[in-house]
Structures are given as structure tokens and as C-alpha cells.
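All remarks here apply to the structure that follows.
We show some of the complex, not the whole, and keep each chain where it was.
Lettered A and B in written order, each chain numbered from 1.
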Amino acid sequence: MTQLMENEVFKAFATYAAIVTLKMMLMGPVTVYFRLTRGSFSNEEDVARKSEEEKKKLLRSHPDVERAQRCHHNDLENIIPFFFIGLLYALSGPELATALLHFRIFTAARIFHSFAYILALPQPSRGLSYFLGMLVTFSMAYNLLSKVFFL
Amino acid sequence: MTQLMENEVFKAFATYAAIVTLKMMLMGPVTVYFRLTRGSFSNEEDVARKSEEEKKKLLRSHPDVERAQRCHHNDLENIIPFFFIGLLYALSGPELATALLHFRIFTAARIFHSFAYILALPQPSRGLSYFLGMLVTFSMAYNLLSKVFFL
């Protein structure tokens, strides 16, 4: 058991995977923050103590909440494949330097992607960070499959 | 290989992770149930045998279906990070009692969260179970990173 966590590639994967997972999780509280400050909720029970008139207003969608949700959703679509492929890749015994390069570029690309999304930075900043992250995952998948392919 | 499954912490993680994953998966059939009983579908081919008039009615959204989908989506946003962080945490050699405490609180919080969501229980029941689950994952992430940090 502890053997796995003595391996440097696996320790590096655990560290970067935890960082991007925490970043993804933080989109939850970010959405809650926008819900509270913009007054935009999805569930009747969340606005139970308000008057009927206020309820109608508070149950409308708000562009800032929807933007945070799209950013969160994009994380799910990209960070989950990174974890899946990255875990198997880390177990397939890659060079430490190559593995670190993959993990670092992905982490930087996804952190930048979140800022680009929430702050609505001009394109192609968001698009490029999206494709860069995807490229890293494809590169790890190629490395993994070239080593363990067993259909 | 079998060594991993002889470790009690890893067996406990496998058990609780399987339980919350199955709970998350069950939200799919729950949504299908609401689609069928409430008559609310998203795809034309799902209502192909109906008359034109009926089709229009059946392709509208329904609050119960949307509520089940939001509940499912919230599971994705929270149970996936629990699995990612929890797997790495279980491999980092924690105390069995501490690990069990984390896994049990998270599992209880998320099962309660689903009931609170589907039955629209008064707040803050749903909100508290959401934050409690998140807290457990943050605590495991902190434990993990304090042991394996390798940037």
C-alpha cells in the first residue's frame, strides 16, 4: 500500500489531481455566492420565507449564475477524464519529468480556464486553455495505451 | 494486486465508494420514472408513436423531472470529488478509525441530501448535508496533501 505512495510519479499525480479536484469543487461555493448576491434560486424551498412576489423574482435565472454553472460543467467534462487517464498513466510507469510536464500544463491550463470563463476574458483565451488541457489528456492516453493495450 | 484488497482501509473505501456510486446511478432511473409518470421527455424519438398534439405536450419540461436532474447533477459535483480524493487518501495509509469516520459521515450526508432534495424538505436540511459532505472531502484532501505533497 505505502509502496504506491513512495513512488514519486504517483505522489506527483496525487498532488496535482487533488489540486484540480479542489479547484473543480470550489465552483460549487462560487455558484452559491452568485445565487445569494444576484438573488437567483432554482428551488421553492430555498426562498420559502419570502413573500409570493419576491419568490417569483428570486426563482428567475441570472446570467452570472448560469456562467458559473457552465464553468463548473466544463470542469466536470475535462477534469474527470484527466483523473481517469492520469491515474492509469501514473500507474504505467512513465518518466517523472514527462509526467510532471503533463500534470503541470494541465493544472495551469484549467486554472487559467476558470478565470477566463468567470471573468469573461476575450476569446480565444478560454478556447485555447480548453484545447490545451484536452491535448494533455490525449497525450497521456496515447502513452498509456501504447504500453498496456489489451483488448 | 490482492494485497490492496486485503488492506482494511481500502476495503472500507471500496465499500462506501460503491454505495455512494450506486446511489448516484439510481438517480438515472428516478429521472426516467418521473419522465414516464409526469409525461415529460426531451427527445422527439422518445414520443414517436404519439399524435402531433400529444407530442407537443410530452416534450415540455416538468418541475419534478428538473428537480431529479438537479439532484443527480449535485451528486456528480460532489460524489466524484469524494471518489477522487478518497481513493488517493485511502492509498496514503490513514488510520482505519479516522478513515471510517470520513467515509461514514459522507455517505450518510449524501443519502440524506437526496431525500432532502427529492422530497423538497425545508431548508437548511439540504444545504447543511451539502456542506457537510464537502467538508469531509476537504478534510481528506488536507490529510492527503499533508502526506504526499510533491509539486
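In this text, a contact is a pair of C-beta atoms (placed from the backbone, for glycine too) under 8 Å apart; a residue touches a chain by one contact, two chains touch by 3 or more.
Since this is a predicted model, take the numbers as computed values, not measurements.
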2 chains shown - copies of the sequence in the complete complex: 3
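Convention: only the chains that are shown with their structure count from here on.
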Interchain centroid distance [CA atoms averaged], subunit A/subunit B, Å: 17
Subunit B residues within the subunit A interface of the complex: 3-4, 7, 9-10, 67, 70, 76-78, 80-81, 84-85, 88, 91-93, 120-123, 126, 130, 134, 137-138, 141, 144-145, 147-151
Footprint of subunit B on subunit A - complex, ascending: 1-2, 4-5, 8, 11-12, 14-18, 21-22, 24-25, 27-28, 42-46, 48, 72, 76, 80, 83
